[in-house]
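Sending over a structure as structure tokens; questions will come in a sec.
The other protein chains are all here in position, but one chain of the complex has been omitted.
On to chain A.
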């Protein structure tokens, strides 16, 4: 609105523009990213070199793909604790089918996608039908998948990992698309970074510029009210669980093609990192508020801290401390922002 249309109310004068900027969910994450970058860049020349940037953008990318999907789900008011283990399941299916059952790599990936989407669909169905908290439902899925990953891998290989993907049919092509590198100005960047950018862009468009985006905010904000005005709440939530599952498949495939082998226990514990990145990016734990770009930035902060600590020659254990401190700060900042945004003005 232009200034002329704004009512001259002495209590709200001139706060409009500032308030609008401050209530952007990603604001806190942007400030955090700038601060963390400034800190590490000033301490380590390697950190701010192109090679260094390519180095810390890589973990940011694989984490970011998951964090963005998890952020959409959290805005929709649900959690997915099985997302981390599902990356392992997808990778294990890919490598096992391609190396032990003679599948072409592309076919094996397709099989992994079908299974991942089925898991996401099942999570969504159980949550929407039973109205149980998704925290519990997906905790169940998490434990079951963890068991399957280990049990099936041991039964087939006798060990807790499968490898040898390099020899499978179609490996070269799939590896180039999902695990290759791109040269930019003499520095090679992982292609995963490109996937991360694409996922973030699509998620942002869906959230801000599509009807489904409106529904996602609504089912997370007040599911009953959303249903009353005709929003297909159950379908929206199931689609969100399947989106998280798709992201898990993408990341699992990228990792499997990159390392050509998968550990059966991979991805365990990652589910909380995704949620933390989304929260640092401005998502509320209670749903209905957040941003995909914010979650992507949350992932950048992680990537920078993860590699920056190594560049500085510190003990990597400090990363965990940093993680906890960031989470606490972000949650406090989000709470302030939310209070400010929701403040009733008479």
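The working rule: a contact is a pair of C-beta atoms (placed from the backbone, for glycine too) under 8 Å apart; a residue touches a chain by one contact, two chains touch by 3 or more; residues count from 1.
Here is the rule we use: contacts and distances are computed from a predicted model.
Its record in UniProt calls the unshown chain "Sugar ABC transporter ATP-binding protein", which is the match among "RNA polymerase sigma-70 factor, ECF subfamily", "Sugar ABC transporter ATP-binding protein", "3-hydroxyacyl-CoA dehydrogenase" or "Ger(X)C family spore germination protein". Note that of A:42, A:130, A:159 or A:228, the residue touching the chain absent from this view is A:228. Checked against the full complex, the one of A:56, A:142, A:289 or A:302 touching the unshown chain is A:289. Not every partner is drawn; the one left out touches chain A at residues 1, 6-7, 9, 12, 16, 19-20, 23, 208-211, 213-215, 217-218, 221-222, 225-226, 228-231, 288-289, 338, 341-346.
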